[in-house]
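A single structure is presented below for examination.
Heads up, one of the protein chains got dropped from this complex, but the rest are sitting where they should.
So that you can tell them apart, the chains are marked A, B, C, D and E in the order they are listed, and the count of residues begins at 1 in each.
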């Protein structure tokens, strides 16, 4: 399976915080940076997410902005 | 100025391809990964983007998905 | 691999129109409805998309709005 | 009124779950597929959503990704 | 018809630039500010957009970021 989303950052789940309908997932990428995601709690359950799990943070290119120094 | 978007990946412009209204910017992050962004050509001009320029790739947490292995 | 995006509509590529950096993909779902996607031309090439190919249209739940009659 | 968003899937509210600020709406489309939406609880109230109500799931084309088999 | 998207800014089309698959629409709001939208050229045609036309710029609340001074 290949997905059109251009960005896939490999890492592990550093923290998972589920409250109400939503879940905040902080991914520590293999390079040591952090990426924060908001998904639904149902998705977090479906994916069986837990701290330390190997995951990818996935982002569609049209959702990435550029900021210059 | 601080922005609510949770994700800011520092790097440099690896490539900038502007065609029609849109621009595809590939950022090589300081950690060596690549992040691809689609912005408008007008924004690329306004930011004065060029290869090698120091930039951040910025993403709102609600736009980040999680994929498990 | 499982993705947190909650919506996956199976179908085939009805039309693929690539111009400049972008590609417009119309998916005819297995149920006969149409879903239109804008992705980058590079993604369309990477996925080897062509008319008739079996694909899924994938949407994150936070990107779905509700309209009532 | 016409909206630029290209995707409108007609159906009925299969389930509505409101917790905190957010609401998770599952739409059963007329073709029998399910589409899940995350909107604000305020929007769910404003639209008077309830199970069985006739609604459309609406998605902008730039928010639709493509996944190939 | 009511849409769950929380933000609707009334105004008129100040400029419409269609190139390739995409269209850049600048809306001058009734209050005199400018809002820029990127939609597909097909949507611009379908809506019959032209300079001076009365329109709303519509944004889902999850797509709005906050920046402090």
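Following the convention adopted for this analysis, a contact is a pair of C-beta atoms (placed from the backbone, for glycine too) under 8 Å apart; a residue touches a chain by one contact, two chains touch by 3 or more.
Keep in mind that what you see is a predicted model, and the values were worked out from it rather than measured.
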Displayed partners of the chain not shown (whole complex): A, B, D, E
Positions on chain E where the hidden chain makes contact: 5-9, 24-25, 27, 29, 31-33, 35-39, 43-44, 47-49, 53-69
Where the missing chain touches chain A, by residue: 17, 19-24, 36, 38, 62-63, 65-69
Sites on chain D contacted by the missing partner chain, in the whole complex: 1-5, 19-22, 40, 42, 60, 62
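Heads up, the rule we're going with is that only the chains that are shown with their structure count from here on.
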Interface copy of B-C among C-D, B-E or A-B, judged by whether over half of the contact pairs recur: B-E
Interchain centroid distance [CA atoms averaged], chain A/chain C, Å: 21
Set of chain C residues in contact with two or more other chains: 1-6, 19-22, 24, 36-40, 42-44, 47, 58, 60-63, 65-69
Chain-level touch network, classified as line, ring, star, complete or other: other
Touching pairs among all chains present in the structure: A-B, A-C, A-D, B-C, B-E, C-D, C-E, D-E
